[in-house]
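Every protein chain of the complex appears in place save one, which is left out.
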Amino acid sequence: MTWIQRWLPHPLFAGFLLLLWLLMNAFSFAHLLLGSALAVVISRVTQPFWPERSRIKYPGKLMLYLGRLLVDILKSNLIVARRILFHSRQLQPGFFTYPLTLTDDFAVTMLASTISLTPGTVSAHYDREGRTLLIHCLHLEDEAALIRDIHSRYELPLKEIFDD
Amino acid sequence: MIEWAVNLAITVFAVAIILNLYRLAIGPDIVDRILALDTLMINSIALIVLFDIRLSLGILFEAAMLIALMGFVGTVAMTKYLLRGDVIE
């Protein structure tokens, strides 16, 4: 283990902490020093809590994914709002299981969060052994189409981004 | 115009908070109450931000961030307690 690996086990996380510190306070040299010290100490102290590190292979594609996610959140909110306001008595809620092909923990977390924020679905349980997600849907019509949709729209891009 | 919009938004959020309190009161299960508290937290952040604009202070965001942090930790702690009977394992 080299010197830099011992002191900066999570360079991305440390950089994020430093950036957050500088954004929360006004930028000055003193804050830069204090923020760097805190970033190094915190990322070192919390190192045992972290599972194995995920590798983001294509940061550009991740940005693209987040941008599309934002549009999808807006769209799904309009759908959910209409259902709550006008069709709340005709809704047919239901659960379904989604077979995962992702294996990386962080990628699965991203997918579950995406599912919770978008099209009328909330992820309710993650089965680690069976590699499935239990999803609740506010208005479940065509289960197979929904699974296909999630797979092509969110899971495949995530697979590519995290090189899983 | 912004003043008008802020006043309208404050009224709407007040109504939303009353609806959350209604759900908090009737339950029926404890998870419903946790959900109501979580939503109440989101709506109170909104009210704080709106007051910040209304009074042109620009300093209340820290309170908003604290409520966001504590609300999230609180929700997770309560659900964890229900799931395991213990908060810190």
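By letter and in written order, the chains are A and B; residue numbering begins at 1 in each of them.
The criterion applied here is as follows: a contact is a pair of C-beta atoms (placed from the backbone, for glycine too) under 8 Å apart; a residue touches a chain by one contact, two chains touch by 3 or more.
We take it that contacts and distances are computed from a predicted model.
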| item | value |
| --- | --- |
| Absent chain [UniProt protein name; select from "Multicomponent K+:H+ antiporter subunit G", "Monosaccharide ABC transporter membrane protein, CUT2 family", "Cation acetate symporter" or "Formate dehydrogenase subunit alpha"] | "Multicomponent K+:H+ antiporter subunit G" |
| Hidden partner interface residues of subunit A, rising order | 20, 23-24, 73-74, 76-77, 80-81, 84-85, 88, 91-96, 112-117, 120, 122-125, 134, 136, 138, 140 |
| Hidden partner chain, residues of subunit B it touches | 1-6, 8-9, 12-13, 15-17, 19-20, 22-23, 29-32, 34-36, 38-39, 42-43, 45-46, 49-50, 52-56, 58, 61-62, 64-65, 68-69, 72, 75-76, 79-80, 82-83 |
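We adopt the following convention: only the chains that are shown with their structure count from here on.
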| item | value |
| --- | --- |
| Subunit A and subunit B, separation of their C-alpha mean positions in angstrom | 23 |
